[in-house]
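Below is the structure I would like to discuss, written out as structure tokens.
Note that one protein chain of the assembly has been removed; the remaining protein chains are unaltered in position.
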Amino acid sequence: MTASFGAIQLLVFPGLLYAFVAGFFMEWLQRKINARLQGRIGPPFYQPFFDFVKLLGKKPIPRPPLQGFIMTALPAVSVVATLGAVAILPVLSTGIGFSGDVILLVSLIEVGPLLAVLGGFASRSLWGGLGASREAVMTAAYNLPFLTALIALAWNSDLSIGLLATTAPWHVRLLAMAAILLCLPAKLHLNPFSISSAEQEIYAGATTEYDGPRLALWELAHSFEWVALTGLFALLSVPMVGVADLWRVLIFVGVSLAVVVVLSVAAASTARLKLAQTARWFWLWGFLLALSALGLALAGI
Amino acid sequence: MSKIPLGPFHPALEEPYKIEVTCTGETITDAEITVGFNFRGIEWLAERKNYTQGIALLERVCGICSNVHTMMFCRAVESIGAIEVPERAKYIRVVMAEAERLHSHLLWAGVACNLIGFETLFMTCFSLREQVMDVLEGISGNRVNYAMNRPGGVNRDITDPASVLAAIRTIADVTTKQLIPVLTTDPTVRARCAGVGILTREDAIAYGAVGPMARASGIDIDLRKSAPYEAYDQLSFDVPVRQEGDVFARIVIRALEILESCKLIEQAIEMMPVGPIAGGLFPTVPEGEACVRIEAPRGEVIYYMASNGTDMPARVRVRTPTFANMPTARVMALGQGLSDLALIQASIDPCYSCTDR
Partner (left out) sequence: MDVNALLLELNPQGAYELRRDGYWLVWPEVDVRAMARLMRSREVRLATMTGTPAADGSLRVIYHWDVGAYLLNVETTATDGRLATIADILPAADWIEREIRDYYATEFVGRETTAPLMLRDTDAPGLFSRTSDVGHQTDPAETSRTTLATKDGESR
């Protein structure tokens, strides 16, 4: 991978430019589907972007210097880390990735929730703390099946995302992808697992005390999370060997948006579960699914 | 151990009140309820207004069951003065009361769905509620404070019964086909509500719980059956009762009551006799006292009225259902999770404007 290709990947596709556009688009799509299913009209497509700009333009509440710095730095780092996760997605054949990029990707994706937990506690509010502790329990809950499913996929490859989809046998992939799909609503704070942002119980959870540009950064990181997670799902589910770049991009974007639609419909037709119920759900059914995928991969069936 | 306040202002509450819980982890170990944020001294004011003004004043006790309060005020006056209400007016009062029950229950179902994060169902409930409000507006000309009752009758006739029937049938249809199936069978709703916030039969009696709260705890009380007023003794309907006493039972009771109310409105409109809808001029209220009660959407409402023969009541006492039901929130919340608190308090269908008056 040359430096110029690397720069394109980071700044244009699937990095900054794409993530920026696609992130807001996905958020809009989710809101629009939700609205249509509820018999509402829903927002115009530019609404998430306008929300972001409006937040950016607001003057934040003055805070003690250190707290203000921490409360700005945490979402900023979250944005950067999640953007990094999007940028190393090997969509184009020129940036096919490297051995071990799965591990880098997973750690970059996990930085977001971790910083959200820290951010909740750093805001020193009761609701922020409650949201943060819920987020922490949720992370522990959904990451068990999520990581197990990734390990099952990666068992026979050299830990490179580009090869994961091609090397794992189809039945392992089916089970593992189902487990990953189960985890996505929890990672994206969607129903029925929107526990850490249950506004009727704990206001906005970890981000309750964040305002203006600081909140805008969290929102941006969240929309990048959409792109990263749906993109990861797209890359893992469709094996793309010997496919032209244009098709690779179209399949990547198409599958990503299809995942958004599925998640949105599921979110609109469910109520919010409780924390303990969610943890049980993931540790039992999610983990069972992922574990059977791993078992099949280990046995080499 | 931490103390967590819910309210006085909180996204889960429609009105200001405060429930402060002591938690160990996420488990509630104690709860303290504070009301009075909406205290307007309506009982005090009612002693200083004449009867005509009193109707307008009492209508403003509650924004949802406003018709109940004027009906109660008028029934108290009728009871003291032994004033007869024409037959047609009785049926019109039943239609208004049941439409209001629909309004109240649908609004509550929407709020409950919102609290368990089920926004789609919330929207379904509120679009149905919108139709009920259109019905009420069609009959009375108003959407919130209907100004329908007066001592000795009602102020307006139902001139277009066909449109009321059509709307009620739509509501019954959507409730049967969409609302009740989703509310009773959706696994996420069941997971959130079944076994949560249990009020035992014994506690329900000791705390004096009324209405759907009591009926969900196995107490078969409904004044429309046990002490029929207006035209209820002429109409046939069922009173759903459940034994479980949990939030889920309250959801089921209210959902079934929506259907019963639709049934009642249909019957009342079809059986309504022709005739006058009110007596003559505003009657003089003799000296005396009366204690009347009816089944409001949230349960039994009691009015005590004393008259000293002047044009102003000597005392008006208003006991609303939430006043009786709210203290049970404490027993229901003990030992439950913090994430259930909002739902448990909402399962009472609390109305703090009513409670505080």
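Brief remarks follow.
Chains here go by letter, A and B, matching the order in which they are written, and residues are numbered from 1 within each.
The rule is simple: a residue touches a chain if its C-beta (ideal position, glycine included) is under 8 Å from a C-beta of that chain, and two chains touch if they have at least 3 such contacts.
Predicted model only: the values in this text are computed from it and were never measured.
Touch, as defined at the top, links the missing chain to these shown chains in the whole complex: B. Within the whole complex, the absent chain has one touching residue among B:Lys3, B:Arg143, B:Lys177 or B:Arg315, and that is B:Arg315. Screening B:Ala97, B:Ala324 or B:Ile344 for touch with the missing chain picks out B:Ala324. By the touch rule set out above, chain B reaches the unshown chain at residues 35-36, 39, 41, 43-45, 48, 79, 82, 205-208, 210, 221, 226-227, 290-293, 300, 302, 304, 306, 314-315, 317, 319, 323-324, 326-327, 356.
One rule holds in what follows: only the chains that are shown with their structure count from here on.
Distance between chain A and chain B, defined via averaged C-alpha coordinates, is recorded as 44 Å.
Looking at the complex, you find that chain A touches chain B at residues 34, 37-40, 126, 130, 191-192, 194-195, 198-201, 203, 268-277. The touching residues of chain B, counted against chain A in their complex, run 2, 4, 11-12, 26, 113-124, 127, 186, 188-189, 191-192, 337-342.
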